[in-house]
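Supplied in structure tokens, the structure appears directly below.
On to chain A.
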Amino acid sequence: MRRAWIVVWKDVLSERRSKESLNALVFFSLLLLFVFQFALGPERAKVETALPGLLWLGFVLAGLLAFGRTFLVERENDCWEGLVLAPGDKSAIYLGKLAGNVLLMAVVEAVLVLLFALFFNLDFTSALPGLVLVLALGTLGLAAVGTLFGAITAQLRARELLFPVLLLPAAVPVLLASVSATQTVLLGEPLADAAAWLKLLAVADLVYLVIGVLTFEFVLEG
Partner candidate 1 sequence: MAVRVLGWLAVLGLMAGLVAAFGYAPREVVQGNVQRIMYLHVPSVLTAYLAFALVFVGSVGYLLTRRAGWDRLALAAAEPGVIFTGITIVSGSIWGKPTWGTWWTWDARLTSTAVLFLVYLGYLLLRGMLDEPDRRARAAAVVGILGAANIPIVHFSVKWWRALHQPATILGPEPSPIAAPIALTLFVNWLAFTLLFLYLLAKRTAIAQLEEHHAE
Partner candidate 2 sequence: MPNNWSYVFGAYGFAAAVLLVYWRRLAGRAKALASRQSRGGA
């Protein structure tokens, strides 16, 4: 566990110094906002109806960028062998990277939600607790698969191409569930209405986490 913590801390620290990923992702989110608006047209009603989907579209697209880069640092700086040769349980590295990704996405998602509220004059305050829960469950699912597949595709020259191809189909259930649950929450309905979706998310998250923890060492072998 301590090793996982070390991995997270290292990534957080290096990110805090360079803010490379964070800045770019935040800027990307802002751009997405504009793109969505232009794609949907000036009618406010259209955006409001599409809001849950737009939010998650934004999160998935940002996630594709963020998760794809999970091991970029190690790859570029010739530290991959360091990961491979590290003694002990490799799954700690997975959990550490996962936690780092979740933190990164949390910031990006908070920014995107804020931007949506700002630009489309929406009030999320009453829906906030439910929204946070759905975002957390959905992001965990995306990140669990994204971190694992990120490690797999890190070794490939065509990683920018294959990573979305692998991640998006795997992310379908998380996407469906998250959008539906987000819709329930944003419409002001009680969280219990989304209970089935939340349970599905929880189960999916668990399955992905377990698979990630169990199989990561096989990915990291060389």
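Assume a residue touches a chain if its C-beta (ideal position, glycine included) is under 8 Å from a C-beta of that chain, and two chains touch if they have at least 3 such contacts; residues count from 1.
Regarding selection, all candidates are chains of the complex that A comes from, given by their letters.
These numbers come from a predicted model, not from an experiment.
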In-complex contact of chain A, chosen from 1 or 2: 1
Candidate 1-touching residues of chain A, taken from the complex the two chains share: 145, 148-149, 152, 155-158, 162, 165-166, 168-170, 172-173, 176-177, 180, 196-197, 200, 203-204, 207-208, 211, 215, 218-219, 221-222
